[in-house]
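A single protein chain has been omitted; all remaining protein chains appear in their positions.
Entry: chain A
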């Protein structure tokens, strides 16, 4: 019997099999941020175990609330900063160099096909876009990862999601994943890895694959994963050119982690995206999804473009294309948060930041900010936000607020009208190919 991507990665990292279906695997990287790591550090210190397994394999960033908004968040930053210094963790990104974890770590080349990665953050599944097994864990797993460089998982089961057809113009990876979550439900992939394949995935850029994998956890998945290919190698090339003589050699090495044709999956989902239209959520669960056209005219108070789902360069480019030369509706406030300093800087050079500012957007520093309702755009009770983020739970962006998840194009179009609106790039019934 052949193997899935996750099974191949687990085989290459197996340390122990303490019981039945539990596998303890060696970790290639442990990612840390200032919300979940300080409490792990404090606990390790209290247990007399203030050690790290390998300082070069630990990467840390202050991203969720930065600059600190109050004494408590300042303390969280300080605990992480002091710990990184104490253990000589070189890849630590503090204010000025920091960005949203799942955007900055791939951008720095820290993710490779076949890697095992954990982080105290549920959207760690994003890094599966590179053919890595990357999973969110709780504080205790994080502590053990930091201390011993291992993590225990159930033997991974995978669901194959074959995405075929042709995406219409104005329809994006975000619409695909929202539609998929609505199809299978918020626990449709629980305890499984969603392995994405098909011609649509093959044609996606790394930015788009990260959007796709980012929301796998919203369907309950342990991780999303895409097989490594030429697109992956091209993206990683600046970081690996010293390790491989040619791109073809790198691809050969990474091909070890492509799935076998006869691999066993718990489910195979065939998803033809040709008829897909832009999607938006309407409730407090990410599987409550409708076509944007069914929600058109629904008033919004805030627009938020950013986050680990859709705060990357391509996302800003698409949104800027729509708002260029126009003004946001006077009834809304709009915020854009480039996910990393590099994205910010590229957007600045490309004139994209100016387009946002001219349209009336507030441009913030790279941070999670409003995405988790802790800073930079918290909603008031009764307010609604058109957001490119990944979670619409009750209270997520502020108590009593409603978050509508959508693509950057839909968010940009909604900023112009002050209501949920289809982007002009999408022509219902027209030729969108």
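We take it that a residue touches a chain if its C-beta (ideal position, glycine included) is under 8 Å from a C-beta of that chain, and two chains touch if they have at least 3 such contacts; residues count from 1.
Going forward, contacts and distances are computed from a predicted model.
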| item | value |
| --- | --- |
| From "Protein FixA", "Putative ABC transport system ATP-binding protein", "Cytochrome c biogenesis protein ResB" or "3-isopropylmalate dehydratase", the hidden chain's UniProt protein name | "3-isopropylmalate dehydratase" |
| Candidate in contact with the missing chain, chosen from A:97, A:169, A:183 or A:285 | A:285 |
| Chain not shown: contacting residue from A:186, A:253 or A:350 | A:186 |
| Touch criterion as defined above, residue of A:220, A:259 or A:341 at the omitted chain | A:220 |
| Of A:72, A:85 or A:230, the residue in touch with the unshown chain | A:72 |
| Absent-chain contact - pick from A:2, A:96 or A:138 | A:138 |
| On chain A, residues whose C-beta touches the chain left out of the figure | 15-16, 18-22, 24, 35-36, 38-39, 42-44, 47, 49, 65, 70, 72-73, 75-76, 79, 120-122, 124, 136-141, 143-144, 147-148, 150, 152, 154, 186-187, 190-191, 220, 222, 284-285, 372-374, 391, 393-396, 399 |
